[in-house]
Structure formats: C-alpha cells, structure tokens
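Right after this comes chain A.
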Amino acid sequence: MQTQSLNQTSYVFRTENLNVYYGSNLAVKNVTLNIPARQITAFIGPSGCGKSTILRCFNRTNDLIPGARVEGKLTYHGKDLYAKEVDPVAVRRRIGMVFQKPNPFPKSIYDNVAYGPRVLGMKVDLDEVVETSLRRAALWDEVKDKLKENGQSLSGGQQQRLCIARALAVKPDVILMDEPCSALDPISTRRIEELMKELEEEYTIIIVTHNMQQASRVSDMTAFFSVELVGSNRVGELMEFDRTEVIFNSPTKQATRDYVEGRFG
Partner candidate 1 sequence: MTSAATGYGSPPNPDIDVDIEKKASPSRAVDVGFVRLTLALAGFAGIILIWVILQTTEAALPAIQQFGLGFLVTARWNPVENIYGVLPQIYGSLMTSLVALIFAIPLGIGTAIFLTEGFAPKWVTAPIGFAIELIVAIPSVVLGLWGIFVLIPAVRPIFRAINQTLGWIPFFGGPAPRGPSLLIVAMVLGIMISPIIISITRSTFESLPRSLKEGALALGATRWETILTVMIPAGLSGIVSSIMLALGRALGETMVAAMLSGNANRINISLMQPGSTITALIASQFGEAGRLQVSALMYAGVVLMVLTLLVNIVAEIIIRKFQNLEQ
Partner candidate 2 sequence: TSAQAQTVQISGAGATFPAPLLQRWFDAYNRTVDPTVQVSYQSVGSGAGLEQVINGAVDFGVSEAPFSGARLESFRAKYGYEPLQLPLGGGAIEFAYNLPDIKDGELILKRETYCGIVTGEITRWDDNRIKADNPDIANRLPPLDITWVHRSDGSGTTFVFTNHLKAVCPNWTAGAGTSVEWPVGIGAQGNEGVAATIKQEPGAIGYVNQSYAKLENMATARLENKAGNIVEFSTEAATSALDAPIPDDFALLVPDPEGPNDYPIVGLFWVMLYREYPDQEKLTKLVETLKWTQGPEGQAITRELDYIPMPEAAIQRIFAELDAITVNPNAVR
C-alpha cells in the first residue's frame, strides 16, 4: 500500500480554506487538504487542536452541534458537501463514523449492530451481518452468548468495539474513526488495525489517533494539526500533510518533527 504513488490515487474529499466555528469562536482555521481514495489517512496533533472537529465536517455531524458553523469548501467526489441540494442523511449513510466516546444505544448488543441495516432497510440476513460485524470488530467471542444484553453494560473497550461493529454493519464508502483504539487493549487494537488494512482495499478511511506508532503503522497519509494562539484564542491549524513516511521521517516543518519525535504513543 505504502508503495502506491500519489499520482495514481484519486481524491475522495478535497477541502479548501475550511474554517469551523463554535458560536463566535474560531476553532480550526484554513484547512486545505485532499483525502485520497482507498487509503488510510491519519489525523494527529495535540489535544484540542480540532481533529475531531474537522473529522465531523466530513459527514456533517457538526450540523447537530448547536452553534457549530462551517466556512470554506469541502467536496466529496467533486460535489460540495455543504451545498444546498445535498442531503446530509445520504452523506452520512455513505460516510460512517466511530466517535471518540463510545456511545452504544441503550439496546441489546444485537440491536445495536442491527440498528443501521434496519433503518437503512438493507436487504440482508441480519443475523449474519451482526455476526460478521462483531467478528471484524474483534468482539464476537466475548459477546456471542449475551447478544440480548444491554450494550451499555459492556466494559469500556467492549463498548468501543461495539460501536465499530455498528459502523461496519452499514457498509459505508468512507469510514471516519475518532480514536477508535484509545480504549482498546493491544490485541483488540491489532485486530482493528488489521481490519483497517483489509477495509482499505475497498474503503477510504480517516482515523484520528494520538498513537504515533499506530499512525505510522497503518496510515498512508498523515495530517498533522497544531494549535496557534490568535489573540487569546487557541485556534487549530493544519501544519503539514503528506505521505506518512515523509511526516515521520523527513517532515518539512520543525513543529511536526518535534511532535512526532517525542514518540510516546
């Protein structure tokens, strides 16, 4: 994958001068980047720099945060995502998302996973979809005997994997993942990473991670965000965006080098 050269890829998302506000506060400014198709793009950067904020723009879940406002251009396969005639539901149906805080529904484990296929009216064998998705999210063995139990009574890591399974069940085109492995143990993390590499064959993936190793292990492209003081306001900014090996081995900016070299993970 890493060998696939940039000019062979097409872009799924292109953003130009994207600014995101919460109320009157500018949270992230001037983000211009292109997300290549069928690759894994990682967003890294210090806490509060706006990674989640930008990620949410890609499937318009920011619409739901009162006061959140997006300026600038963001296209998905050449179509303006924020154009009037765009149906955010259709967008989200194609662009799935796993959130930073696990948020299972107060329903059974089975119903959590079956939720998507059900509402989308997908004509599939639900039992099969539930099992496959849970297997892919490395959760099947742990829950196969208690599918009827409430999803919220799982452990933190189990909940997160449940949310991943839920997102996989609807078979989206793009998957946005906000720190999907932060609550996971190494074994589950490895399985999720393997899964991502597998999905990459067919899907475009964007992942936010604080784990440098993870970023360097799985991603093809990496975007490094940073925070700048504008007046007394902290505003996020895209510092550098390039192939992962470039970002980790020979970044152009000093800030990037500083950040990735303090390899903590």
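A quick word on the picks: all candidates are chains of the complex that A comes from, given by their letters.
What we mean here is this: a contact is a pair of C-beta atoms (placed from the backbone, for glycine too) under 8 Å apart; a residue touches a chain by one contact, two chains touch by 3 or more; residues count from 1.
Model, not experiment: these values are computed from the prediction.
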Pick from 1 or 2, the complex member that touches chain A: 1
Chain A to candidate 1 touching residues, read off their complex: 7-10, 12, 37-38, 76-79, 81, 85-87, 89-91, 94, 120-121, 173, 202, 204
